[in-house]
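First the structure, which I've put down as structure tokens, then a few questions once you've had a look.
Note that one protein chain of the assembly has been removed; the remaining protein chains are unaltered in position.
Lettered A and B in written order, each chain numbered from 1.
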């Protein structure tokens, strides 16, 4: 695909070579995210960070990625006070807001809303999450993390063995990650979930059709053996018909250090799209794993910044200019990403 | 008037020559809003974008205008968590906040609040809307749009024929626009509204006293014939005593392409202060007009950015410095304002 001026709406837009393009640019962004270097390549450019559904971390991550390239951020954090709430169409909102910024990141709870918005926008739009549908930058940062963790272990994404654990039905991040992994070769998927929260059949079929192996299981301990990656998810309470319904599945699959040690191979990577629920009755990923060096969950969020920087740089065609306006950091930074 | 260091509280501050001053500066701002050029003239300056009543688009438009001049934005989006809610006077709020920024844009639902605030502020204040009272930058962008649309048709604001349509009683934008137009010569106003939502008598009297013609009507189709500009407004539901009361007037005057074609002269301009209500029972301005090149509603919001840039530049006395710190844009921008 040609990234310049494009909308990023769905992981379905990407071929394997496109993903490699994003990852190569993301690698170049590390010195800036690490605060070794400062670039001002987008000085004067404006991001419209339009979060009509609130999300502190995704919003701040996109805003931070933009700031790291030198640009300014204008943003909104809810739909309540917006014109949309006064009956404005996505068409109108898009036509208006696209007069204010050079690029827009949009999140809205309605499936398909971001695509409808993008069709009327005069500037490129990145989908920051439209309900249970798509959140492509999350899938890219997950895959980027898998690639980097595998590299550190002398392996590749091809031939990966991954166990997906928890709410596979409503977990948007899981759905998109499955799509992206399907572009690679010879992946072994173990899907561990309660029967009611299985990965929807359409995703299972697509994975198989791409030539990968899928094993479904309700047994955590057996399922995580021999995996390279454990991808654990929280129950997506907000997508359930009721809190009561969601509570049924709380704490059904809990990974902790003891289960990890007894069942996993050494160096098995632990991932999670975050937030993890650390309350007593949930704890799908126990705090006692915090000192485990294979816990990659914070490397994931760190990687989110460079992936988003890469998308911005590719869409606005400034990849080759980043280094030109760069200099060393002049303030205290020790210990940040180390 | 002398703009340097002045508050902008009401359209009543302006004489015709002041408006021309703003418009001339606004014209100079177009290359920056269009992303042909970048200026950093206000690098290091801070805007206090204080929206105690929420308004996504006006807030983002002011913030964007400021960023386009190179400055930083600090902002607030509601009154709930503010000191005002703890019993603080506008005097105190103004004294405190004016220590934080170089200029303040303030919106608050209480009529007269911004003027009271400005009296205690140590920095210039722009009224971003005080209840149903004033919103001067909206009136300026409306008039600027009228001027530009008329220019494109070989006409002028003098001798304009304008039809104002809908809720003329509560529509703050309409009230202010009438005041500004009254400064010009030989305007023909057609006021089309339900009897209960007529333009308040005081405005009608002022228009007439300035030597213009006013015709009132409840007939949309007859009223829009021979007009140069149709200025359509939404029912200002939030100003009505109840939703029930507001609903009575929903959908009474709907403009669509068929009515336009059958009644208007070619090239009649369609304006609206936005948001327009696109829900089935409202639709004062039908979506089927979206491809009509005379629909100027998004040119209005685009013009809002350059008008606000002009106000900032005039008040802070940097008009002559804008170009000095300017350079060409170095990122992808094709298709933005075209």
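We adopt the following convention: a contact is a pair of C-beta atoms (placed from the backbone, for glycine too) under 8 Å apart; a residue touches a chain by one contact, two chains touch by 3 or more.
Just so we're clear, the structure is a prediction, and the values are computed from it rather than from any experiment.
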Residue among A:2, A:202, A:242 or A:330 touching the omitted chain: A:330
Absent-chain contact - pick from B:76, B:110, B:132 or B:156: B:76
Given B:27, B:92, B:111 or B:151, the one touching the chain that is not displayed: B:92
Among B:123, B:220 or B:295, residue touching the chain not depicted: B:123
Interface residues of chain A (partner: the chain not displayed): 35, 38-40, 54-57, 59-61, 63-64, 67-68, 70, 72-73, 77-78, 234, 237, 274-279, 282, 287, 290, 297-298, 301-302, 305, 329-337
Absent chain, residues of chain B that touch it: 4-5, 41-46, 48, 72, 74, 76-77, 80-83, 86-89, 91-92, 95-102, 122-124, 315-318, 321
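We adopt the following convention: only the chains that are shown with their structure count from here on.
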Distance between chain centroids, defined by C-alpha means - chain A, chain B (Å): 39
